[in-house]
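See structure below.
The complex is shown incomplete by one protein chain, all other protein chains being positioned as in the whole.
A and B are the chain letters, set down in written order, and residue numbers restart from 1 in every chain.
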Amino acid sequence: MNAHVQPQPVPGSGIARGDVLLQVDNVSLSFGGVKAITNISFDIRKGEIRAIIGPNGAGKTSMLNVINGFYHPQEGTITWRGEKRRKMKPYEAASQGIARTFQNVALFRGMTTLDNIMTGRGLKMKKSFFWQCLHWGPALTEEIEHRRRVEEIIDFLEIQAIRKTPVGRLPYGLQKRVELARALAMEPDLLLLDEPMAGMNLEEKEDMSRFILDVNQQFGTTIALIEHDMGVVMDLSDRVVVLDYGRKIADGPPEEVQANQDVIDAYLGVPHG
Amino acid sequence: MTFFIETVLSGLMAGVMYSLVALGFVLIFKASGIFNFAQGVMCLFAALTFVGIMEKTGVPWPVSFVLTVGVMVALAWVIERFVLSHLVNQEPIILFMATIGLAYFLEGFGDLLWGSDVKVLNIGLPSGASDWMLDSFDIYVEKLEVVAAVTAALLVTVLAVFFQKTRVGRALRAVADDHQAALSVGISLRSIWVIVWSVAGIVALVAGIMWGSKSGVQFSLSLIALKALPVLILGGFTSIPGAIVGGLIIGVGEKVAEIYVGPMVGGAIENWFAYMLALAFLLVRPQGLFGERIIERV
Partner (left out) sequence: MLYREAGQFKTTYAADQAIFPIAQDKWVVIAFAAIAFIAVPFLVNDYWTNAVFLPLLIYGLAALGLNILVGYCGQISLGTGGFMAVGAFASYKLMTSFPELNIVFVVLLSGGITALVGVMFGLPSLRIKGFYLAVATLAAQFFLIWLFNKVGWFYNYSATGQISAPDRAIFGLTVTGPTALPWVKYLFCLGFLAFFALVAKNVVRGRIGRNWMAIRDMDIAAELIGVRPLQTKLSAFAFSSFYVGMAGSLLFAVYLGAVEVTEAFSINVSFLVLFMVIIGGLGSILGSFLGATFLVLMPIMLKNAMVDGMGLLPVFAKHVEIMLMGLLIIFFLIVEPHGLARLWQITKEKLRLWPFPY
């Protein structure tokens, strides 16, 4: 089925599989007086699927927002491919190879599936305004070249039939898939998935899990994943970090985390001192 | 120094007038999320109707006032019935366009009914300088402007009580927060909208009478609405105190600039200065005077 999708050379020059791709050190984030994240450190290694879990309000989404530059932490540093960064704009993070999907579907509702995914290619398209006005010559060649790459992703995620449908008309499950396609179109080094399976039925979850594994294995994309379904987390991820009330309470392989007393307390609800 | 104080005072008074118009905008925006461009024309239409009734029938002004309030309530009902109810759930810009259409309609309709000549509005509001201020502080203040300020203060107090203390007021605030949630607890959106547009119509009438007493009832009255817009960006579209304070700031800023900066650049900067002032302010504080800090989420 996906035979024509060539496994790509692992992106992220100079970093071998298994090395640290992204390092979060002592990051704290607060809004006014509200502390969203307190002194969190963890790392993401190249080629792994890293899950971030925790009860509602634990700071998971805020953590992703910090990683891709949407929020700026008051304290701590983030090291991306060995380079420290403190403050950066979201589009800079994107151009450095960090893509993501959103908890609440954040597609461009007025555009077709194809256009949505093509938008993800925007960073890779360089032809000047002048050629775009003519839509001819280099601009046309480039457009078609990227269309071809987008069509590969469309085939990969099996959304050929909805290519020209405005995404606002699509059912929720498909919208989530288009969102994944758009993120993949960026050919990211690190893919952040914020609850990719929220609100899906069992079958859709299985499909999505399969796609995530395929992306990880075929493209070699490193994935950081937020998910509430423990079964999915345990099956997919290589390592899990657990947050609760903005603090890290556990970090390690799934089975280790599962047995951790703090984690069990956080999920079953033990009064906080 | 006296001159400066006079300038500031007259700016404050003009600001109160702007606030009155802005208040109508805020009421409607708060309750329905509609940016009602027709608010200025509503002032004109209300004032025209008010004067027209007095001229045609010779009734004393309180009677005409009550009749005009009736007309404004009827207008609110018509607007809800024939315009808004068909545009529920449309995008804000569509509703905004509809209110511009409404503004055109009211403008043509008002002129058609009452003629487009300038009308003198005189209901016996005091005019001329306040002798007391002139004698004791040597400062020139228009009596009419003091009346306008007092009226505005009264109106705001009544509205605040209405919003905070009554059942209808609570329903209004609920609708403002979330249409669907309000519907689900049994609040009738349609009657709320009629009420809001009626109240905005009455506020427009009061503003129209004040402006009309000052400079006659004529088409240019509808243009003061454009002056109320910078007040809105300054104060925020949903904040009643914002409309008041914003109006005062714009009024004073505009007058001071016209007198001290205007001559240097050729004068008549009143038309755009308010916008630039509001804009400069927004660049520093995008959430406006009373808005909460915006935390964007994804």
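The criterion applied here is as follows: a residue touches a chain if its C-beta (ideal position, glycine included) is under 8 Å from a C-beta of that chain, and two chains touch if they have at least 3 such contacts.
Fair warning: this is a prediction, and the values are worked out from it, not measured in the lab.
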Query: So which of A:A16, A:L134 or A:A161 would be touching the chain we can't see?
result: A:L134
Contact residue for the chain not shown (choose from A:T77, A:T119 or A:T165): A:T119
Field: Hidden partner chain, touching residue among A:I52, A:M186 or A:V257
entry: A:M186
- request: Please give every residue of subunit B in contact with the chain that is not shown.
  value: 35, 83, 86-87, 90-94, 96-98, 100-109, 111-112, 116, 226, 229-230, 232-233, 237, 265-269, 271-272, 275-276, 278-279, 282-283, 286, 296, 298
Field: Contacts of subunit A with the absent chain, listed as residue ranges
entry: 68, 70, 89-91, 93-95, 99-100, 102, 106-111, 115, 118-123, 125, 127, 129, 132-136, 139-140, 143-144, 147-148, 151, 182-183, 186
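Simple rule for what comes next: only the chains that are shown with their structure count from here on.
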- line: Here the gap between subunit A and subunit B, centre to centre from mean Cα coordinates and rounded to Å, is 48
